[in-house]
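Note that one protein chain is taken out, while the other chains of the complex remain in position.
So that you can tell them apart, the chains are marked A and B in the order they are listed, and the count of residues begins at 1 in each.
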Amino acid sequence: MLRYSLKRLMSLLISLAVASVVIFVVIEIAPGDPASFMLGINAQPETVAALRTELGLDVPKWQRYLDWIGGMFRGDFGTSYTYRTPVAEMIADRLWVSLPLALFALALSTLIAFPAGIYAASRRGQPGDVAVMGATQLGVAVPNFWFAMMLVLIFAINLRWFSAGGFVGWEAGFWAGMRSLTLPAVSLALPQAAILARVMRSSLLDILGEDFMRTARAKGLSRRQALWRHGVRNALIPVLTIIGLQFSFLLAGSIIIEQVFYLPGLGRLVFQSISSRDLIVVESVVMLLVFSVILVNFLVDLAYALVDPRLRTRT
Amino acid sequence: MSLLDIENLCLSIHRLDILHNVSLSVAPGEIVAVTGESGSGKSMTALAVMGLLPGSAKATGRIVLDGSDLLDMSETDMCAIRGQRVGMVFQEPMTALNPVKTIGDQVAETILVHDALPRDQAMQRAREVLDRVGLPAARFPLSRYPHELSGGQRQRVVIAMAIALRPKLLIADEPTTALDVTTQAQILDLLKGLVADFGMGLLMITHDLAVVSDMADRIVVMRHGVVVEQGATQHLLAHMTHPYTRMLFQASNHQVTLPEPPAPTPLLQVQNVCRDYRLPRSGLFGEAGRYRAVNDVSFTLNRGERLGLVGESGCGKSTLTRAILGLEDVQSGRILLDGAPVFTGNRPNLAVRRKMQVVFQDPFGSFNPRHRVDRLIAEPFHLLASPPTGTARQDAIAEALTAVGLRPDDAGKYIHEFSGGQRQRIAIARALIIRPELILFDEAVSALDVSVRAQILDLMADLCATYDLTYLFISHDLSVVRTVTDRVLVMQSGKIVETGQTEDVFTAPRHPYTQALIAAAPRLPDLGAAPESDHPARPIG
Partner (left out) sequence: MSRSLIIGIALSSLVVLAALVSFVWTPYDHTVMDIPAKLHPPGAGHWFGTDHFGRDIFSMIMVGARTSIAVALIAVGIGMALGVPLGLMAAAHKGSWLDELIMRGNDLVFAFPSLVIAILITAVFGAGAVNAIIAIGIFNIPVFARISRGAALSLWERDFILAARVAGKSGARISIEHILPNITNLLIVQGTIQFSLGILAEAGLSYVGLGAQPPTPSWGRMLADAQTMVSFAPHLALIPGIAIIVTVLGLNLMGDGLRDYLDPRLRINRA
């Protein structure tokens, strides 16, 4: 188990290193000098040079890369070109919206998908299965941001159960905060739940055809007992992969959903930064997003080992 | 009084008749073997008793266990019977166990699901049962997972699960088909011991007539869903009435006559060959380990000779085959065909490779399903410097098809239009088409039913006469190797442990491993010698 974890950790570090180089290089290609952009076209060359020194743009590129990486390890993401405030602080504020939103949505989608998938698999071909599958087919096809607009129309504008947008802040209390994240989380979660439920169902159906399920039935387990005791845990193995992948979709999705609900999250930060060419912020946010995707997939790999004993001893 | 009575069992799936008026019975302490070729319905009979038929199956008739008709039972009642009064052992031990649960939990589950004992006692009982099936606590604690066990050990766990509640009836569906011959002998001994100890009835499904004659008190022969003949083993072996039974027994022990091999001149020379596989590193920075699959193997195959290579799974015979074919390089030693190495530099030598061809085991996986037969069997032409085209190509294809007993116009068909035996003929045609000097038969008849196998063996003998074939016949099946080879090599753990004239090795094996192998192989009683006389009692075990 330890060796397996160490191996996954190694590959996590390598992925992070390569990803950071890719992001750095892409941002470097960006045309235009941030200092000139910030000062406008009429700026004096000396002023620009002074600002370049202040922003640390006058050192060699490899040096800047190392500074950037080194800084991130210390929690120093540099200074925003536009706001002249530490990027780390800007990100930290926004993270308190985006991360809870993604986790809330992930929890919701899992809570909906597991029972739905298991229910459909256990009633294969029966009306219950057909109904669940029809609903998921529709769920997969609905764009989450459109779904979000419809939720706003129904629950905020017509029924007035929730506010149409904005975030009250966690200062207003945990439940008030969750309340303003509920519609965004639901709109993110339902389409993902549809995918996950389909995967859960087909994975379970695959397992139901396995020899050991027949063995379990030969021992005297009923269909239902065999499904729960032998099917679900085995079916989790492919489902975990999808949950890992979904996290990255949820993260990306939350960037869009934040636009619908005017949530002050990472997504809005990124779009503001792009329009003001505050590339250091874009760079850091993208790195953070990629880091979280890689980290989640690392955690999924560890979860595999918990579910599947074959991985614990495999060399 | 009998324990199990099947009376006029008829079974259909989607209006397709699977079983027709099957009747048989099993008494307590009796071993009844149901045998037949694929499609005979023998496994369906077993599943019908368990009540585990596919949902679309319709069964009529009676299956009476201990006085109650199982076909009338509700699903809930059947759950109470399965595992408690009837246990079942399956063919494929590698997949029959849940990979994510410990063996202790899986054996104890049989007890717990029937609420027979509280949990701690159930675990204790699981321990006792595992001890009984030959998995002692010291090496096989309850906390082991299936993937840590070998196939034979897993089959013992499956048996332990089936007998944990001492059912009166045990059903075993091809319980040893997936196992090596020495493991098979141990599992069969275990089953016999359990029947004797517990007084269980054993309904055993197997295609292997040697196992049947060795084990069974009574034999039931099935064909196309019908029982063609049944009776006490001694009696049935001595007085077979149905022609199908007779054909089956004859085909199982089919003998062919090979032409005399010519004077020995070396064709294939294998000299001190070693083949290593790299194992994953033992630590993050540790040395990568090595596993020697073929260890210092040397032999010579003469022109016109039929050489056998026998050994159990994992002995290295497949690795050796791939090395001879030039599919993989070796770490040391040389493989020469007609004096030239099969591998030069780090790439296979095409000039040498065109002198040999191969026939594989699986008649279903050996062909690209998207190509027609002509394209399939013409594939080896790729090896030739100037492959025939136009009519010459068609003539070659027609000749190869004719040689293996198919028609030239079969060339335009797709592979799924052929049966398993026909596909194996097409595989031989593909091997013959460039007139290779050497053919490797890699378990080439192992997946076939006995009657089809007999026909393919006949074909091989015919081809030996017409084409002066030289071949290496790789197989785990001793009885087949005995009839189609002149000389035999016995392989164990990557080494050739014994070599000699086939008859000599089989009648007087010298190496202890060869002796064990031959002793473990179940043998058919000698029927040909005195078909009408009363057969003397065979030694059991």
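As a working rule, a residue touches a chain if its C-beta (ideal position, glycine included) is under 8 Å from a C-beta of that chain, and two chains touch if they have at least 3 such contacts.
What you see is a predicted model, and the numbers here were worked out from it, not measured in a lab.
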Item to check | Touch with the omitted chain, as defined above, among B:Q357, B:Q455 or B:T514 | outcome: B:Q357
Item to check | Touch with the omitted chain, as defined above, among A:Y4, A:F37, A:Y83 or A:F271 | outcome: A:F271
Item to check | Identified contact with the non-displayed chain, of A:I23, A:M213 or A:A226 | outcome: A:I23
Checklist outcome for this item: Residue positions on subunit A contacting the omitted chain are 11, 14-15, 18-19, 22-23, 26-27, 29-31, 137-138, 140-143, 145-146, 149-150, 152-153, 157, 245, 248-249, 251-253, 255-256, 259-260, 267, 270-271, 274, 277, 279, 282, 286, 289-290, 293-294, 297
Item to check | Missing-partner contacts on subunit B, residue numbers | outcome: 39, 325, 327, 348, 350, 353-354, 356-358, 360-362, 364-370, 379-383, 416, 430
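Heads up, the rule we're going with is that only the chains that are shown with their structure count from here on.
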Checklist entry - If you average the Cα atoms of subunit A and of subunit B to get two centres, how far apart are those centres in Å? => result 50
Next on the checklist: Going by the contact rule set out above, which residues of subunit A touch subunit B in the complex?
Outcome noted: 3, 6-7, 10, 210-212, 214-223, 225, 229-230, 233-234, 307-310, 313, 315
Item to check | Sites on subunit B touched by subunit A in the complex | outcome: 50, 52, 75-76, 79-84, 87-88, 90, 92, 95-101, 109-110, 113-114, 145, 147-148, 158, 161-162, 279-284
